[in-house]
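All protein chains but one are shown at their positions in the complex.
Moving on, here comes chain A:
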Amino acid sequence: MNGETDITGADGVPDPVTADLRLSVNGVPRPVTVDTRETLLDTLREHLGLTGAKKGCDHGQCGACTVLVDGRRALSCLTLTVTADDVEIVTVEGLADGDALHPLQAAFIENDALQCGYCTPGQLCSAAGALAEAADGWPSAVTPDLSAPPRLDETEIRERMSGNLCRCGAYPGIVAAVGQVAR
């Protein structure tokens, strides 16, 4: 193929194309070789042993895979890992400071904001992102005054957390926990 590497395997199906990356996850450099088709979610879970981020739908519909990318919420199931080699990734495993829980983690336990726990890592990362967005003055669809700093009342929290599904129905606890930390 004009001097390029032949990537064609049996029956015309190309061998997987891989890329060597140096990810930064929870403040730690993580060199990794990935299939270019691989999502960040699969890299975290299958290669880096960071199984906190969950696969609920793999289509960006449930929020269970939410992580923070440069401090902003990102759906890791919709993020190709090859696009994440120059960003700071934080997963649920990176929220706590050693044994000291992040205030959101403590508030989730205190408010029983979880049942089966499968959506919980995504809810926590999403909540951390939502608090940062509000602190930066980002309005939401329900912010009444777009010119004033948003106030995280219950409706704001519900709206900002509405991309994270919880089939157990732990929403009252989740909203209360986020509200407790927002105050």
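Basically, contacts are C-beta pairs under 8 Å (C-beta built on N, C-alpha and C of every residue); 3 or more make two chains touch, one makes a residue touch a chain; residues count from 1.
Keep this in mind: contacts and distances are computed from a predicted model.
**Q** Of the options "Xanthine dehydrogenase", "Peptide/nickel transport system permease protein", "Nitrogen fixation protein NifU" or "Heme/copper-type cytochrome/quinol oxidase subunit 3", which is the UniProt protein name for the chain that has been left out of view?
**A** Cross-referencing UniProt, the chain left out corresponds to "Xanthine dehydrogenase".
**Q** Sort through A:L21, A:V69, A:A84 or A:C119 and give me the one touching the missing partner chain.
**A** Once the missing chain is taken into account, the touching residue is A:C119.
**Q** For chain A, enumerate the residues touching the unshown chain of the complex.
**A** Counting over the whole complex, chain A touches the hidden chain at residues 9-11, 13-16, 35, 37-38, 42, 45-46, 49-59, 61-62, 64, 91-93, 95-96, 101, 105, 108-110, 112, 114-121, 124, 154-155, 157-159, 161-175.
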